[in-house]
Structure formats: structure tokens, C-alpha cells
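Only a single protein chain was left out; the remaining protein chains are all shown in position.
Showing chain A:
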Amino acid sequence: MSISQILSIVVFVGAYILIATERVHRVAAALGGAALMLALGLTNGETAFHSLDAGVDWNVVFLLLGMMIIVGVIKQTGLFEYLAIAAAKRAKGKPFAVMVLFVIITAVASAALDNVTTVLLIAPVTFLVCDRLNLNPIPFLIAEVLASNIGGAATLIGDPPNIIIASRAGLSFNDFLIHMAPFAIFMMAVFVLVCRWLFRSAFKYDEKRVAEVMALNERDAIRDSKLLWQSMIVLALVMVGFVLHSALHVEPSVVALLGAGVLVMISKVTTEEAIADVEWETLVFFMGLFIMVGALVKTGVIGEVSKALADAVGGQPLLAVMALLGISAVLSAIVDNIPYVATMSPIVADLVAAQGGGPQAESLWWSLALGADLGGNATAVGASANVVMLGLAARNGTPISFWKFTRYGIIVAALSIALAAPYLWLRYFVLA
């Protein structure tokens, strides 16, 4: 092993430990690691900023930026509040029916928006409805965040790991719809049934309180109906653009940026308001990660790891898929799944190439996506949405402890992976 390889591993592992242990802010760790890689000559400006394989993946960064701007505008319309209150009234305030409708809304929204945003939108309405019904909001919040991680797995834009995988693997929006969405829909159906048992003690309620939910005026939640229509039309066009992006030879990032630009231009929303919800920290974190992983690619570390893994599972693609699913799920439960997927993507790309491509080899990508997306449900720190939901609950005076979340999350994550394994086996090895 060369000196540059050893140095790049030391910098990478050091930054990774800092990110995982949260001893310093994750952005500082990623940027510090990237700066060290550049300072030590383990990568250079040309590679870091312009290389498609070993540099910042601008498609990922700009896709996230575009969607954050669109979401920032949609948030101002009150649409989500309208949908959730209308759903609670349709459920006639019956707690299980409310939970089912809320988790379905969350899962569907998470497929189109990022999970953290969805959680930020559904939590306030959940507090309100539970307050009106005198219910404990904690089971509802946990169910929603679990649903957001399952729903987010369905599409290319639903979860940041999927965006990284799509860009690194050259997978389209439709590829995710074909390969990931069917399992996400099936898993949601199973999850709804599991909720009945998992949160069974949360469904006792006082029927007299139902009138308080029925008295809420959901139509008044819509603050600007013109903006709502503008946002819905642009979002629909963006979705059509995602579906057609391969045929049109346009990157998803371009579709998202076009949508964001058009929405800001046609609506009365100011530029400041439109970009207020952009999570610049997340974007910078991604850039730092890409430079660090790029240095590992440039120094040949990724190539060596891929070769060793290819030798280990050589001729046993099913073993590789199952091992990747399990390892991804376990690691994503412990550490943030974004750096994990950013690191694993070039390795999986090499493994797919080593197996000569084809549906069985490409199922490694779906294995990585399912493991990382669904494994994040296992613990309170497994996914960004979980952490955000815990923060919201604490601020509302109903704190959810790490173990309280994990008690439910680990069951759902284990069940998801236990069902994902036969799905991958049947779809890509038995029925392929």
C-alpha cells in the first residue's frame, strides 16, 4: 500500500469518526477532511471540482438545491396542513384511522419531497390533532418518521442516498419507480398493518373530543390559493420532467433547477423567501464528502477495496447482494446513511462492472439503496428525519428518547430488511 493510500485512509477514517460521533459539526468534519485531502496532495482542484468519477457530484448538489427551493415555496401554501386536517376529519377523529391516513400522506409526500421536509410539515399538524383529541402524539410521530423513510425509498428524489446512487450508477427516475417503488408500496401496506399492533395502546380515545377536530377549518390553512396552484403545476411538470429525463437526455438536476427557477419567477415569493429553506449545511456536507471519497478513488483505495470484495464474492452474486443489504442496513442504523452511501457507491460501481453488468449485477444498487434507506429506520440516529423528529418532539414538550424510538424502529427496520431480501432474490435471481 502506498503512502498516499495510507494518508487518504487516515484522513477519511478520522473525518468519518468525527461525523459519526458528532464530536464536531458534520460539515466541519467533511470540509476539514476535504481540505486535508487537497492540502496533502491526495487529490487536486481539477479532480475535486471537475472529475465525474472522483470529484464533487454537482448533479446531486443541484438536484437537492432545486428541490429545496421548490419545497420552500410549497411550504408557504398551507397545502400539507389542509391535507392532514381534512384527513383527520375524514377519519372522524378515530386514532388508528388518523394514523393510517397520516402515514400514507407522509409516505407519498416523502417520495416526492425529501424526508426531513416531510417530517417538518407533518409534525405540527400531528401535534394539533393529537392535542384536540387528547392523544399522546409520540406513537404518531414515530409512525410518521418510519413511513417517511419507507416512502422516500420509492423514488430517485425521495431520499438523499437514492440521489447519490442514481447519479453514480447512471440510474434514471423511472429505474427507481420500476425497481424500488413496488417494494416501498408493499412495505407501506405491511407497515400499516404492523402499526395496528405496534402502537395498539395509542388508540384509546374520548369520543367527545372528536367534535374539536371536526370544528377545525382546513380550508383556512390555504394561505395563498394562487401560489398553491402555481406550485402544484410546477411540481407536476417537474415530476413529468423526472419521468422523461432519460428520453429527453436531461439530468434530473436540470429538471429540478428549471422547476425552481420557473416557480420563483412566476410566483410572488421573493428570492430571499425562496432560498430561506435551502439547507446550505447539507449541500456543503455533500461537497466535502464527495471530495474525500474522490481522494480515495484517486489514490486507488476504492479500487483495492472493490477488488478484494469482488474476489471474496466472486461467482456468488446472490451472496454479494444479500451481504450488501445486511451490511448497509446495520451500518445505516448506526451512522448517517449519506456518508455511507457516498463511500459505497464507487465500490458498488466497481462490483457491478466486475460482474459484467446485467440485472443480477445491477441488483447490487437496489440492495444498497434498500439497505441504506430502510436500515435508517432502526435507530433514532439512523436517518436525518429521525433526528429532526426527535428535536421537534422535544421542543413540543413530548420528548422521545433514543430507546423509545429504537424500540419501534428496530422492529420495522428488521421486518423491512427481512422482506427486502426475498424481494431481491425473487425479482433478480428467480424470476429474472
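Criterion: contacts are C-beta pairs under 8 Å (C-beta built on N, C-alpha and C of every residue); 3 or more make two chains touch, one makes a residue touch a chain; residues count from 1.
Just so it is clear, contacts and distances are computed from a predicted model.
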{"item": "Undepicted complex member, UniProt protein name, chosen from \"CBS domain-containing protein\", \"Tricarboxylic transport membrane protein\", \"Thioredoxin domain-containing protein\" or \"Succinate dehydrogenase\"", "value": "\"CBS domain-containing protein\""}
{"item": "Option touching the unshown chain, where A:Ala221, A:Leu235, A:Ile291 or A:Leu331 are the choices", "value": "A:Ala221"}
{"item": "Which residue of A:Asn174, A:Ser246 or A:Asn396 touches the chain not shown here", "value": "A:Asn396"}
{"item": "Contact footprint on chain A, counting only the chain that is left out", "value": "78, 81-82, 85, 123-125, 127-128, 131-132, 212, 215-218, 220-223, 395-397"}
